[in-house]
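Quick one: this structure, given as structure tokens, is what I'll be asking you about.
All protein chains but one are shown at their positions in the complex.
Moving on, here comes chain A:
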Amino acid sequence: MDIVYAIWLRSIKRYLRSKSRIVGSLGMPLFFMLVLGFGLNSIVRVPGMEGDYISFLIPGVVAMSVLFTSVFSGIQIIWDKQFGFLKETLVAPVSRLEIMLGQTLGGATTAVIQGLILMVFALFIGLEPTGVTGFVIAVLFMALIGVFFTAFGIAIASRMEDMHGFQLIMNFVIFPIFGLSGALFPIDSLPAWLRPLTLADPLTYGVEGIRYGLTGAAQVSPVICLAVLAGCAVLMTAVGAYLFRKISV
């Protein structure tokens, strides 16, 4: 546990020190929230939902910010590899599993912080707090998204030599995952043939979970969301740990 903590602590310190990264990665989610939110608010009605489009969109954008931050945190292992720091951790008498778990929890924590910062902004443009329980539920789902996608980032980083493949992963994996998740539109409104893809996307359950927490309504039952996403997070952590075991410097 000490080792996991040591590595977690390092991630947090690095995150809190990189002000430009914190501000920089707020850019796109805020842009989505403002442009799509205000732009479409008056013309879009979400079927079956009480509120307006902007309160539908906010949970999706929070999930997006958690998604990007955590994938990025996981992939950062490549930098540790390139800057040589990974050797320092790998030559120590600690198990790779401990290193990987520390990194995953660190990434998930920073992703949740990033999501929370975004939620604070959202308060000014229409997010209405539903109470402590709802907030806790939302944070729980954010943490699970964080764990899943940091582990996913680590899994990819363990197989990549340098950052060249990063753009490829963003465009062909992360954006589709985001697009299909129902962060921007209700999944019920998709054509039937796309539905299976949506339901196979782990982020869908995260988005719906956060949406349930923040607005009290969701299109997938929160219990199912929790079960599926938690299962996926555990599975991805196992895959990440397996691939990380084989990393070499």
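As a convention for this text, a contact is a pair of C-beta atoms (placed from the backbone, for glycine too) under 8 Å apart; a residue touches a chain by one contact, two chains touch by 3 or more; residues count from 1.
Convention: contacts and distances are computed from a predicted model.
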Of the options "ATP-binding cassette domain-containing protein", "Indolepyruvate oxidoreductase subunit IorA", "CbaC protein" or "Fe-S-cluster-containing hydrogenase subunit", which is the UniProt protein name for the chain that has been left out of view?
-> "ATP-binding cassette domain-containing protein"
Kindly state which of the options A:90, A:125, A:217 or A:234 is in contact with the chain not pictured.
-> A:90
What residue numbers in chain A mark contact with the hidden partner chain?
-> 2-3, 5-6, 9-10, 13-14, 17-18, 82-85, 87-94, 248-249
